[in-house]
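Since the structure comes first, as structure tokens, the remarks are kept for the end.
Yeah, one chain of the complex is gone here, protein chain that is, but the others are all in their spots.
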């Protein structure tokens, strides 16, 4: 745990489903192979992209087992982070303990989803209770206020939590407030290391990385990681113009994802469609999200093709 | 199901807990006895007051079994409604089926709690899927936008849902928009009956009942049902002045509940304290809520006593 | 000022406009005559209905002069309240002083509209500054959080303000939080009188009056005051069923006002159309609101006629 640090781009994985809506656990081996080919070695499991909150606790734990089993096979994945949050702290504790036991590399948790917390201290107490169930692996808080409804100041959370949660290592920061993100980046944990802040809004990642974010977790890194790795290289080289080109390309794609996502009550469905387009069919989504109708699927394919996505994603 | 209708006041029940945080299932027999003495025959189980979302699916189902078993003993309870909503539709379906199987009288569901729905149609589809798992008992949608984050127009929901969800019977309406409530009251279901609208904000119940609400579900009806029954009688008799007195009393109490609730990250804790004050100790709450500290508990007791609550609650 | 109290129904007046968008000051004489015939003796000027914030300070002052001049002619109006709020405190002070000087009966103010206030104390200071410019007439705070963006707890405002603002007499309460309204109704001013709380949401007025509101200010009282007076009479007589009928009628009309208001970026346009339908043409609205197109106007007329509005409004 000493040197655990997330950098670069990490996909938030999808959950493979069968046509009948059951989780397709066996598919994960193939998914790991796909990610390997894409150059991915770190993943975030059972988050929003993975429809974590739409799965039962049992399904989430079995998924975790499969990700660890297949991901660690031949060392394909080096860091597997398991999201264990939901409405029920007791379930989160069970899942956290399980993740540690079966060999996950880190855990992450949403805030409590129904009864909110109003202060940094109450959030710390919640995250502490989850983290204590997996005391040997790092904990990342999952900050996504537009979805969770909990918008505690993250710098204050880190300051209040660092001495109380020994395993607190950082934040999956899915919010547009980059000032707050910068403040977190400069906050030190109990051992004097900077907290590890991983940004979660793919389509403005360049802004966050310019400001110093350590890395990025998101859904489009499943099928557009090359684009973003080029972006990071260009940024490192000081070639902003070239970095912006990559960001622009990704924004064009994400704009289509959102536009078609309005037809499916959420974007996971359209995001999964892109997976099948790039070679890995992961099946349908769960309610309350819906599938794209065939004609919309075709229009969506066409829109991405017109953007040149199929070409430049492989550059 | 033909004539199923909720009227009068229904407590949303608390979930008895042991000191270690486990559910205290055995306590429910005594709780049913208590409710009988208070003149209560209808209850709403596993809602917000019952910390439903803080319980595991298994706990919720075992609680349902206990409520049915003890509630139906000697016919103490005539209507037991089980709330089955959460973040995971699959869990809701399992709980709905279970509730019907073991003899609950009706079910109720929150909207999906993490991935929201944006249109009446998407909400209908969600509620339909849950209702279809318990096709012989009525379904009540649980409308509580300030907590669930889903604020679909309820009249439009009923109109879109009545032909699609055969068992849709009404709404637990926990919102302050009384105009929308009135519109729902005047909406007819597929069989031409008015939908059954039960109001969920105890402290402005008089306003809702004057406008025609059918009944009321809430937490304070656990220990203040007499007050509200007097309110309803006075309103029926056209004695508004006397009805307002009862509403005022309840508002004074609820104000204290909220004031002290700020110290416990939510009001369930303070509401449960009142239960112990009136004779039934139901134990602690679950995180993210906290217990009142002893000195605050004493101050809270004093505040209620100063209001004369212990006397007029028995009138 | 000793016994100043608003009761019953008060229209928030429209501002008559010429076809070119200029204020049609001369029309106010006829408007006063119309209101007299409708049995109205109290009005609220330059509020939202009157497009106060869309008028220049000079126009607002000249309008005030006309309302006082024509309203007091033959004693047609007994209470004229002038709303003087906006973004600029200096303008508000000028208008408050002017209102008092030329003989208005009371003033009212919105919170500051651009730079918000965050505490009851800061709101008190703002209202104090306005009230001090008209120290001999009552001040009513205009609480309309969904529009002003300022949602200070009104009970706390009254408690903080009563000793600091000698003329503070009450609130135009345009919000759906009836619990807060009840708390205000029970709050006493510095002289030991209850504050005067006038409710501002016409379509759920029955709920507010059942809970004890003193009166009601709104736009539909311009052309539906008879309906609401009958509602109040029925409520006093304890005939809730009959009172609800009147509320239902008004809700049906308001529903159409809102439905067609979506075509005009706000409801003042449709509300004014009803004025012309009942005999007084008050001209167009100002931007950002727009006029109903002819075909929509006809559809709106038809919708109201189908509801029987033209008949029962005269009952």
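Read from first to last, the chains carry the letters A, B and C; within each, the first residue is number 1.
To be clear about the criterion, a residue touches a chain if its C-beta (ideal position, glycine included) is under 8 Å from a C-beta of that chain, and two chains touch if they have at least 3 such contacts.
These numbers come from a predicted model, not from an experiment.
Visitor: Out of all the chains shown, which come into contact with the hidden one?
Guide: Contacts of the omitted chain with visible chains: A, C.
Visitor: Out of A:132, A:164 or A:182, which touches the unshown chain?
Guide: Checking the options A:132, A:164 or A:182, the one contacting the hidden chain is A:182.
Visitor: Sort through C:126, C:143, C:234 or C:313 and give me the one touching the missing partner chain.
Guide: C:126
Visitor: For the chain that got dropped from the picture, name the residues of subunit C it touches.
Guide: With respect to the unshown chain, the touching residues of subunit C are 21, 48, 51, 53-57, 59, 86-91, 111-119, 122, 125-126, 129, 147-149, 265-266, 286-290.
Visitor: Which positions on subunit A touch the chain that was left off?
Guide: Output for subunit A: 176-179, 182-183, 186, 201, 203-204, 206-208, 210-212, 235, 237-240, 243-244, 247-248, 251, 254-255.
Rule of thumb we're sticking to: only the chains that are shown with their structure count from here on.
Visitor: Counting hops between chains that touch, how far apart are subunit B and subunit C?
Guide: 1
Visitor: Over half shared numbers or under half: where do the identical copies subunit A and subunit B land at their interface, same or different?
Guide: Same: when the shared numbers are divided by all numbers used, the fraction is over half.
Visitor: Taking each residue of subunit B in turn, which ones touch at least two of the other chains?
Guide: None at all.
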